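One protein chain omitted, others in place.
And then chain A:
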Amino acid sequence: MKFLQSIFWLGLKEIASLRQDKVMLFLMTFAFTVFIYVPAKETGLEMRNAAIAVVDEDNSPLSRQLYTSLLPPYFQKPHIIQFNEIDKNMSQGIYTFVLLIPSKFSQNISHGNEANIQVYIDATAMSQAVIGLDYINQIITSEVTQFFNHEVSAQDLINLNIRVRFNENLYSSWFMSVNQFINVIGMLAIVLTGAALIREREHGTIEHLLVMPLTPAEIMLAKIWSNGLVIVLASLLSLKLIIGEALSIPIRGEIGLFIIGTCSYLFAVTSLGIFLGTVANSMPQLGLLFLPIVVVMNVLSGGITPLDNMPFAIQYLMKVFPSTHFVEFSSAVLFRQADLTVVWGSLLTIIVIGIIFFSVSLQRLRKTVGKNLS
């Protein structure tokens, strides 16, 4: 009883402190709005707006029809350039694709001779090179087929019915927003708790608390519940207003289950934040420590690139981070409408990692008690 009371009152104090911390409040607002909205809205990982140029040496009705069929949203309006301009334009990154339609192309093809179209691709544009070629292939093939009204044969021998599940139209904003959302939760949990601890150490109030009849565990739990609660509320708001309204992304998974997962995750990452708060001796040091850890969590947790694509050592290492399991959990719940029977494994792992982080941080907190900062 006494234990819970102390945690409750201390937690309320944390929330009051946070309310006065302008830098953190700004960071939080910014993170939950701009940090989610801008990348989701503006970063197309999908094939959009590819810059394309055409060298038309054939200059026939067919060749013109071919390149006018490359349409938005996949391609920008093709520019007509000369053969000798290809190199310079591509080196400067002005065009990602250049189509070379040779002279006598339409003549050859109508005579049934072999006719080649060359596609120059800037293969440093990783997000477009392969997919773009694929689109060009499809579009041109079907245009040529239509133009000659070919009797399509082998094409029909086996039909392919491709259905994309969970995100039928492959909107990359769905993926980006949720990915950023997960990153923001982790980042803020670490910064808020870490900064809350450093602030108390810098002001000397932590010593004050430890002179009172309070245990380090109570102090830690108070920070965890209060900062966790603030983040959960802010994230729900952001989920509703930014992801739901501003980006109009349908949220189809079970929100209740997602909240349970988020709370477990917050337990783990706020503990990590406290751990960093005991390692760093000042706010700037916390900032410098925080950066590499957050980048690792954001980049290697499987949100951007699946774990399977990484070297084995990194795959094993990343299992230790709660973010890896949370990425797995949230993409299953939010995208694939998974229920508890599917995600219980990752949920449990998050909680176990959380307990380990908590115990380690508690040890550190006890040790750093009284160490002089100023």
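Here is the rule we use: a contact is a pair of C-beta atoms (placed from the backbone, for glycine too) under 8 Å apart; a residue touches a chain by one contact, two chains touch by 3 or more; residues count from 1.
Assume contacts and distances are computed from a predicted model.
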So one subunit is absent here. Using its UniProt record, which name fits best from "Ribosome-associated ATPase/putative transporter RbbA", "NADH-quinone oxidoreductase", "Cytochrome b" or "Branched-chain amino acid transport system ATP-binding protein"? "Ribosome-associated ATPase/putative transporter RbbA"
Out of A:Val23, A:Leu71 or A:Leu348, the sole contact with the unshown chain comes from A:Val23
